[in-house]
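Structure first, then comments.
Only a single protein chain was left out; the remaining protein chains are all shown in position.
Chain IDs A and B follow the sequence of writing; residue 1 opens each chain.
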Amino acid sequence: MNDVSIDTGLATATPRQLAWQRFKRHRLALASGIFLLLIYTLAFVCEFIVPYKTDTRNVQAINAPPMSVRFFDMEGNFHLRPFVYGYDMKVNDDTWMREYTDNPDKLYPLRFFTRGESYRFWGFFEFDHHLFVAGQGGYVHLFGTDQLGRDLFSRVFYGARVSLSIGVVGVVMTLVLGVLFGGLAGYLGGLMDRAVQRMIEVLQSLPTLPLWMALSASLPVEWSSIRVYFGVTIILSLFGWTTLARQVRGRFLALREEEFVVAARLIGAGKLRVIFRHMLPSFASHIITTATLAVPGMILGETALSFLGIGLRPPVVSWGVLMQQAQNYQVIVMTPWLLLPGLFVVLTVMAFNLMGDGLRDAADPYSTGGQS
Amino acid sequence: MDNILQVRDLAVDFTTDIGITKALNGVSFDVPRGQVTAIVGESGSGKSVTANCVMRLIQPPGRIVSGSIQFSPSQGSPFDIVSLADKDPRLHELRGGLISMVFQEPMTALSPVYTIGNQVAEAILCHRDVGKAVAWQEATEMLIRVGIEDIERRMFMYPFEFSGGMRQRVVIAMALVCNPEVLICDEPTTALDVTIQAEVLTLIRDLQHELGNSVLFITHDLGVVAQLADYVVVMYQGRVLEIGTVRQVLKTPMHPYTQGLLQAIPGLARAGERLATIESVVGDADITTPYPLVKLADGRQVSLPPQSTPGGQESE
Partner (left out) sequence: MSEVLLEVKNLCKSFEGVVAVEDVTFDLLRAETLGIVGESGSGKTTVARCILRAIDPDTGTVQFNSSNGWVYLTNLPHRELVPLRREMQMVFQDPFASLNPRMTVREIIEEPLIIHGERSRSRRLDQVMDILDRVQLERDSLTRYPHAFSGGQRQRIGIARALVLRPSFIVCDESVSALDVSVQAQIINLLEDLQRELGLTYLFVAHDLSVVQHICDRVLVMNRGRVVESGTVTDVFERPQENYTKLLLSAIPSTDPDVPLQPLDREQLGI
């Protein structure tokens, strides 16, 4: 509080360390960060994590419910190796629905880090090891199966790869567009500024959903899934960059008048030095925060488009595509586990928002907390 | 002596990343009724925290740890402000009613979306059981009294249409309109230009003479203290170093810190020479150890090591 410098390591801490300290205090944000790190890692290596490919069908299990992993069998014996029970299927006489129960004779132990279905990791090299597979010729469906008998657990993680990466790729494109236009408007000012401003206003006044729909509908049907993927990403970022551009422009204008920027100009620093050494680092943290908060928008956008059937289409698997299967009330009543992808969307979006909040609070170099 | 406020052993802690900071560490002083008491100190001295304690405005991470503030209104029985429960009706009565506050930045005290007249009248309606017409009438009178001219038009204007000095006058009017027993001014002229500061100071001085309320004036400016205060409390690092009448403290300061503070002001007498700094004046004297305040014969109190408290004064 006084004219003495406080010697508790705070004195020599870099701004980044201080920001990290403040971020750590945000328990929820920290937990969200860890969750996101985990789910992105899982999505990155999803071929290995999951036991099946997206199109592998198990005709013995159509619309089967999630299995639970057990250590004790029905007689109460303990098994060191976890196992699942296979299904016993019976068609209900009244409803003509398949009903599944655990079959005590079909005890499938789970084997870890062993061979299973072979796959091409990221389409590059052949491999056949999985995190876990069911032993003794059995099957395992932790999240149940869909109406074609495909393993939902596997599909959710393959879908995570597409949905989560659309968020990141989309935000990177948003960032490029936003920083470029916002920076130009803020730094050059004048006519450029006004042109960019008007463009942003026009874009922001367009109703997003119909426009997305129109643009997505115009993607040629014969496009490969990878082209559709990028097409959708571009469509999402074309409308997403405006908010960021506005913020960048605002920060640029504010920072240009900031005394330390004036000071840099007065010691003779050139334009590039002023921008890259003094201005950009000062709002890099804000950009990161905004970007973090923009990712869920992208994910939701993809989910919405795919859900409506105009974004990604099968055989591509994304959370939106998976949710499309869960469009009617029958699903909710009969096979509620098909809604699980929705839970992942909710968790991810919430985690991004919470982490963004934490980042925003941590970003300000002067909010050291308390009275100083 | 008749004191409207008696602050005793007030201690406030702020919990921060680094640990606990003692913002106030055993602060004791009196605010005599009908007089102007100034608390003077530099940043970090705890002067504003003290003012906020009187209004019970300390918020987490700050916390009043101990001490008492005995408030003796002219009507009703005295009570301790510190120990009032948060929902005690006396607290509402206190804030803006019996005690009101003027802050440094007038814009923060005024709402940008209501007219001046509305806001001053609202202050009356909030604390007194009168009709709108009466409130409006009294608001007009008070605004005239603080020197707002062309009142018929100005009552319907918004704060942003006023200059800084005018806004501060409006805030003072708002503070005085409920006829508070104590007016707390927290650096009310620091954000103002020197000519405007002079006008506002003259206004506060004249109104105090006229209304006779007690004033607790927080400032860092010894010039302002000299012009306005009857009594002075010198604070440093959350403690009181010296208390006395304005002439005692400013003309014959006893504490080395007060002496340093006075000599560090650049003034005409020492133009061209090196300025005295606190360090050079204080020298080896110990100003950081919290010695208890010792009351001297002439009524002043000073916090000095026991052996260096001049004994001759006590026999005067």
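Keep in mind that, in the parts below, a residue touches a chain if its C-beta (ideal position, glycine included) is under 8 Å from a C-beta of that chain, and two chains touch if they have at least 3 such contacts.
Just so you know, these numbers come straight off a predicted model, no measurement behind them.
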### Message
Please identify which residue in B:7, B:109, B:233 or B:246 touches the non-displayed chain.
### Response
B:246
### Query
Pick from A:80, A:226, A:266 or A:333: which residue touches the chain that isn't shown?
A:266
### Summary
Touching the unshown chain, chain B contributes residues 42-43, 193-199, 201-202, 220-227, 246-247, 250-251, 260-262, 264-268, 270-272, 274-279
### Message
In the complete complex, the non-displayed chain touches which residues of chain A?
### Response
2-6, 10-15, 18, 258-260, 262-270, 273, 277-278, 281-282, 365-366, 368
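To be clear about the criterion, only the chains that are shown with their structure count from here on.
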### Task
Calculate how many whole Å lie between the centre of chain A and the centre of chain B, each centre taken as the average of the chain's C-alpha atoms.
55
